[in-house]
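A protein chain is absent from this complex, but the other protein chains hold their places.
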Amino acid sequence: MNPVVLPRSLFIALGLLLALALLLSLALGPVSLPLLDTCKAALRLLGLPVAGDGLEQAELIIGQIRMPRTLLGLAVGAVLALSGVAMQGLFRNPLADPGLVGVSSGAALGAAIAIVGGASLGGLPDAIAPYLLSASAFAGGLVVTALVYRLGSRNGQTSVSTMLLAGIALTALAGAVIGLFTYLADDATLRTLTFWNLGSLNGASYTRLWPLLVVTIGVGLWLPKRAKALNALLLGESEARHLGFDVERVKRELVFCTALGVGAAVAAAGMIGFIGLVVPHLVRLLVGPDHRVLLPASALAGAALLLFADVVARLVLAPAELPIGIVTALIGAPFFLYLLLRGRA
Amino acid sequence: MRVTARIASLCCAVLLSQAVVAADALPQRWVSAGGSITEWVVALGGQNKLVGVDTTSLNPIELKKLPSIGYQRQLAAEGILSLKPDLLLGTEEMGPPPVIAQVKGAGVTVESLATKADIATLEHNLTRIGALLGDEAGAAKAVADYKQRLEQQAQWVKTAQAGKTAPTVLLLLSHAGSSPMAAGQDTIGAWLIEQAGGRSIATHNSYKALSTEALLALDPEVIIFADRSIAGPEAKAALLKQNPALAATHAAKADRLLALDPTVLVGGLGPRIPDTLAVLGAAFYPAAQPLTANAKP
Partner (left out) sequence: MLRADNLAVQRGDKQVLADIDLSLQPGEVFGVLGPNGAGKSTLLDALSGELRPSQGQVTLDGRPLASWTGPERAQRLAILPQTSTLNFAFRVEDVVGMGRLPHATGRVRDLEIIAEALAAADAGHLAGRNYLELSGGERQRVHLARVLAQLWPGAKGQTLLLDEPTSMLDPLHQHTTLQATRAIAQSGVAVLVILHDLNLAARYCDRVLLLQNGRPHALGTPHEVLQAEPLQAVFDLEVLVQRHPERGHPLIIAR
């Protein structure tokens, strides 16, 4: 298949799309700001001396609310898309999803433990609560992924199909435990649990953003280095070995890279689905399965898509907010069904 | 003499200006979250100051016309700020904490009140709301009236009870009849039951789902049900349909199933509570003379 779009044109288009998404994310919101004020405030934020009066509100909204939120959306979208590519390469299946390895459910379980545990301790101090939630989700994701990996490995060799089954089993177990918490929880905890499960970029702040940004940059720099290995892995594990790649090491790295990325994203923003599944798929349809192009393109597309979804999430019910997981599902699911029906999946 | 007069007028001017400044300093645009809190704001005359409310603030019905800031535990900072509020009033249930911090950081006063179901908390809350409205006197009167009504209720219970044992009562909170959760010992639900002269037989804390067997074992004489999604007689029908085992309880057999507006349970003690107590009390002790005219169930 000749790529529908040449790589270079694709990157230009994606770059423009992301730039548009960034602009919309900064310029649109329940508080209506003149576009000029937005630009001036954003430039001031970057440290440039810009003249202008009466910009305090703009600087507050842009600096304290929209900018961290935009950065959060950028990082979460990119890292979820990259993890999707990694998992689809690892499982050699274009329908794979980071959730398959158990990261998402492990992170959800970690967060649930933090929420319910915190509630039973009579509430945690406000200063600690969000960090504890994030750390707990991150740890949960790593633990479950490590378990899945261990269950699927023997004598230093991992069997992808065993990992898949283990992932399904542990996801079910995590779901059962969360279900237990849901049942035992009181009304208040229940509502918190449910809302967190739907994912949101709400309340983004710079302090909580840094760990995720670091992880995203790390994953974003590291994965493309494995692009050739991922390509070879698609042929099959023994074929990749025969081509000279240390397949076991690559698989280990892919699993932990995904655990890191998705765990951090889920910890920062709750469960946001479909980005890891749909974005790599879309990009692959446009430009083919070569990971050297697929990885960076998916990162850009994932970030742009999540930012667009977030703009919708915070405008459609303003001044209230729709959980972003709902928007991505509403965009992603019909598109995916369309793909399946067209037989391209 | 002139000097004294001058000093006097100076003092008056200062006092007046303080009053003016104070009046200016009172928040004019209010966002309120948490059912009963909003009800008190309206009861104390602050309705025209409200520019936005949360999804639990449904009384009075005119509030529905106001912009909604969403569920009180999942507020959006920019959404609230777009209403240009001077004050965000709510309970400790408001969240998420980073959003509250963002709203505070934007210069909005955030007032977080407790929701404990006792008079001391209510007095403190009403005093605060009164101060923010600039009507401490009105607030104090509301507190006094409330205390009086609760005392009247307590007296009535004593008389009505007169040697009889209090009926065993359970309060169930459900959603379209299904997954009913029983109000535990520390909830407003239990407080309502006790104040109305019943005996709450729940032994757990907060709202917990009880199995039908447990419900049958408890076998209350009266069941109060509050449905989050259905109102009116359909709610009772839905409850019995979704939980057929309930029909075996004393309460169902004697048709002592009482409807309750669930928003009464949110945000601490609210202004409708005394009336609610009268209705409940009359239902608990049907033989006694109801406390108020419209308390006949």
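Read from first to last, the chains carry the letters A and B; within each, the first residue is number 1.
Operating definition for what follows: a contact is a pair of C-beta atoms (placed from the backbone, for glycine too) under 8 Å apart; a residue touches a chain by one contact, two chains touch by 3 or more.
All values reported here derive from a predicted model rather than from experimental measurement.
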- Message: For the chain that was dropped from the view, give me its touching partners among the shown chains.
- Response: A
- Task: Please pick, from A:117, A:236 or A:334, the residue that touches the omitted chain in the full complex.
- Result: A:236
- Note on the structure: Had the left-out chain been drawn, it would touch subunit A at residues 1-2, 92-94, 228, 231-232, 234-236, 238-239, 241-246, 284, 288-290
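Rule of thumb we're sticking to: only the chains that are shown with their structure count from here on.
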- Task: Would you pull the subunit A residues touching subunit B in the complex into a rising list?
- Result: 29-32, 60-61, 64-66, 126, 129-130, 183-184, 186-188, 191-192, 195, 200, 202-205, 208, 314, 317-321, 323
- Query: Along subunit B, where are the residues that touch subunit A in the complex?
  - Reply: 52, 55, 67-71, 73-74, 76-83, 93, 95-99, 101-102, 105-106, 173, 181, 184, 205-209
